[in-house]
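For this depiction, one protein chain was excluded, whereas all remaining protein chains were kept in their positions.
Which chain is which? They are A, B and C, in the order written, and residues in each are numbered from 1.
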Amino acid sequence: MIIYLLCLILFCCGLYCILRKRNIIKIILGIIIAEYAVNLFFILVAYRMEGRSPILSSDVEIVNMVDPLPQALVLTAIVIGLATTALMVALAMRIYEKYKTFDITKIKELRG
Amino acid sequence: MIELYVLLIFMIIGAIIAIEMKDILSSVIAVGAVGLGLSIALLILKAPDVAITQLVVEILCLIILIRATLKKDLPFSTTGRWLLNTLITVGFIVVFLFVAIKAFKDLPEFGYPIMRIANTYLKEGLVRTGASNIVASVILDFRAYDTLGEATVLFTAVIGVLAIIRRIGRKKKDEVVEEDDE
Amino acid sequence: MTATSNILPLFVGISLAGAFLTSIVGKRVKWLPDLMGSLTTLILLGLSLITVRIVATQGILVYSVGSWKLPIGIALVLDGLTVFMLVTVNLMAFLIAIYSINYMERFTSKWKFYTLFLLMVAGMNGVVITGDMFNLFVFLEIAAVASYALVAFGTERHELEAAFKYTVMSTVGSLFVLLGIVFLYSYTSTLNMADMANILAQKGASNITIMVSVLFIMGLGLKAALVPFHAWLPDAHPSAPAPISAMLSGILIKSLGVYTLCRVFYNIIGINSSLSLILMVLGTLSMVIGVFLAIGQWDFKRLLAYHSISQIGYVILGIGLGTPLGMIGGLFHLFNHSVFKSLLFLNSGAVEYATGTRDLQKMGGLMTKMPITGTTSLVASMSIAGIPPFNGFWSKLIIIIACVQANHLGYAFWAVLASILTLASFMKVMKYAFFGKLREKWNKVEEVPVFMKLAMVILALICVVGGVLLIYNINEVFLKPASDVLLEGTKYADIVFKGIQ
Partner (left out) sequence: MSKEHDKGMSLIVKVITRLTVGLILLFGIYIILHGHVSPGGGFAGGVIIALSFVHLMLAYGKDVALKKFPKTAMSFFESMGAILFLSIALLGFTGGYFFLNFISKGEPFRLFSAGTIPLSNIAISLKVGAGLFAIFVVLVLLKFEWEKKE
């Protein structure tokens, strides 16, 4: 219970960073933090008390394994996060090239 | 499980440092610390596959981000309605957490997942796919279609980065532009 | 499991194969990307028309990927709503691919454009056809990542900026969706939509459902650009190249936003009166605020982008009503909107192609120089403004009648008001862009090349005959099965389980 809450607090740290910071790189960092939090949350809900990792061994029989499905899904989610981050960094660097700044209050050619 | 709490608090502190630090390079490194903490937490939670992937992805992300931030000017500005906007954001987050706390009561308790489908994977994974790493059998056999999607997302990102990085995007009518294809 | 169901994975497989091949070969052979783009989307269009017949004769089809039966593997589901979306997506994709052959001559690196275009089509087909919650998220991300790169395809300063804004907001939306999926997985311990719907129905209402609904409304609202979450759309849609604006406005926000929203709320969580109220209020807000913001615009594409927000409001209002008539009206309007809004964006692209400007005040009298663009644009404007006998009139009429029938006179009033304001706004477009006196500067303007004309003419024809879809026989195989899927609500689960046997 408390641990879920701590995890969501981490998510909200990222959310705060995205919503309030005015620097492009800070916004990207906020998204990375929020992604970490969601991934951790997914693994947390899969954990089993006194669990073992879901890898079988040929000699001993392992009981009480943790849930393998969320682990597989988080692997996918990490890759998707990496892809989005790479794309955003590329955009940020091109924006820097054009405007010579990372400050989004100074990058305002479009009206909201 | 006390180490997990310590790690999570460490990660939250790292995240707050990353958010509030004035120097961007320090922020990026603080995020690196958060990622490292996450990797150790995943190891404690018995997810070695994810921990390895998280670690290597973290390193790559960090290198790319440091490259992006190195030797750039770092102006910081606070807009006019700073207090109002912050209050709205914090208010939204408080409401969000409040709804979440209520929802947590209905979730299965931490450490006791339901595992309806997962038990099938654990029991039949080895016999039906032949892979002793159950996570590998899930991502590449039971749910290989997801992995196709995942590989495609990465492919899309590579082509997307190549497209964004082009120096000349538009050309005039009948203009011949030297295209630097990579 | 019959042989016909092997058609299901082909929708993703063919478009991905097209994209990968384009990326290898297209670099060297100049004409190949055009061919690959049009050919792949043509095959997909053919396949989706076949599925209309399959569903009409055989009913719902369920396909287990990798022979893993439903709860443990990923299932692909073909039902009425899926068929409806598949036809809409692939029809538009094909016509826009034809249009791009000429239009994208003005951009460098055509093969990158077509690769990303086909990946986006693959993502949308994947979202529509899947029956698995996490798989939906993955394909949502493919389509979204491709669209981020395509918005920035011109690589000018405002395009990069708009793309960044879009990327940030859309990624936040995706994170909310993922968080919602985590909650659902933990609560039900399954990822299959049908299985999930069953378990949620057994467990009854709880705080989890509220939390998940909030997360999905925020996440998918960001994707569909409903009004409190719309800030990215008026920047991103005008900045993209015209075919991509047409794709984004025409089908991307519908298949990622509206379709997913419907699927989750009607078939998985199960609709209730408060959710229905939220959808209707959001729809009405989008409808009215979008049109008010649109009136003052002088940039052709920006004006169209605000109208997209407004028209999506109609769709959400119709679907949110929850009555059979409202449902048919909402879905019909979804189809019509993708036709006429794509056409309008293609027209704006044609005008930009010929004159190089998007500012309405600088145009004037283009009708004499560009008769086909002008005429098709007139047809589309009358459609969007709801003038009989064009298709937009019928769908708006149905939505308004449905509002009145359900005793929601207030919503009906706002719908009529928004429609009148839309008419006013498009009269302005017609007056400034195509009618009036021809400026001297445009004396040398020529009509656009043949493929652009072809795509616009076909879309205009669909606008004119669109009302035909309401005729009993066609309605029975195309629109009604789609609305039936939503009306069945959480009974969807039983039907899917029956389909697997």
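We adopt the following convention: a residue touches a chain if its C-beta (ideal position, glycine included) is under 8 Å from a C-beta of that chain, and two chains touch if they have at least 3 such contacts.
Remember, predicted model here, so these are calculated numbers, not experimental data.
Q: What shown chains come into contact with the chain that's not displayed?
A: When the entire complex is considered, the left-out chain reaches A, B, C.
Q: From the list A:44, A:90 or A:104, pick the residue that touches the absent chain.
A: From the options A:44, A:90 or A:104, the contact with the absent chain belongs to A:90.
Q: Pick out which of B:7, B:34, B:114 or B:157 touches the chain that's been left out of the picture.
A: B:157
Q: May I ask you to list the residues on chain B that touch the chain which is not drawn?
A: 48-49, 51-53, 56-57, 59-60, 63-64, 67-68, 126, 128-133, 135-137, 139-141, 144-145, 147-148, 150-152, 154-155, 157-158, 161-162, 165, 167, 182
Q: Just the residue numbers, please: which parts of chain A touch the chain that's not shown?
A: 53, 55-56, 58, 75, 79, 82, 86, 89-90, 93, 96-97, 100
Q: Which chain C residues touch the hidden chain?
A: So the residues of chain C touching the missing chain come out as 6, 9, 13, 16-17, 20-21, 23-24, 27, 63-67.
One rule holds in what follows: only the chains that are shown with their structure count from here on.
Q: Once you've mapped the touching chain pairs, tell me: line, ring, star, complete or other?
A: Shape = complete; every chain linked to every other.
Q: If you count the C-beta pairs in contact for each pair of chains, which pair comes out on top?
A: A-B
Q: What's the distance between the Cα centroids of chain B and chain C, rounded to whole Å?
A: 28
Q: Could you tell me which residues belong to chain B and also touch two or more other chains?
A: Chain B, residues with two or more chain partners: 100, 105, 107-108, 113, 115, 117-118, 121, 143, 146, 149-150, 153, 156-157, 160-161, 164.
Q: By the touch rule stated above, which residues of chain C touch at least two different other chains?
A: Expected reply: 134, 138, 141, 145, 148-149, 152, 155, 160, 163, 186, 191.
Q: Can you name the residues of chain C that touch chain B in the complex?
A: Touching chain B: residues 12, 16, 19-20, 23, 27, 65-66, 68, 71-74, 106-109, 112-113, 115-116, 119, 122, 126, 134-135, 138-139, 141-142, 145-146, 148-150, 152-156, 159-160, 163, 183, 186-191, 206-208, 210-211, 214 of chain C.
Q: Applying the document's contact rule, which stretches of chain B touch chain A when the two form their complex?
A: Residue positions touching the partner: 1, 4-5, 8-9, 11-12, 15-16, 18-19, 24, 27-28, 31, 34-35, 38, 41-42, 45-50, 53-54, 57, 60-61, 64-65, 68-69, 72-79, 85-86, 89-90, 92-93, 96-97, 100-101, 104-105, 107-113, 115, 117-118, 121-122, 125-126, 132-135, 138-139, 143, 146-147, 149-150, 153-154, 156-157, 160-161, 164-165.
Q: Can you list the residues on chain A that touch chain B in the complex?
A: 1-10, 12-17, 19-23, 25-26, 28-30, 32-33, 36, 39-40, 43-49, 51-58, 65-69, 71-76, 78-87, 89-94, 96, 100-103, 105-106
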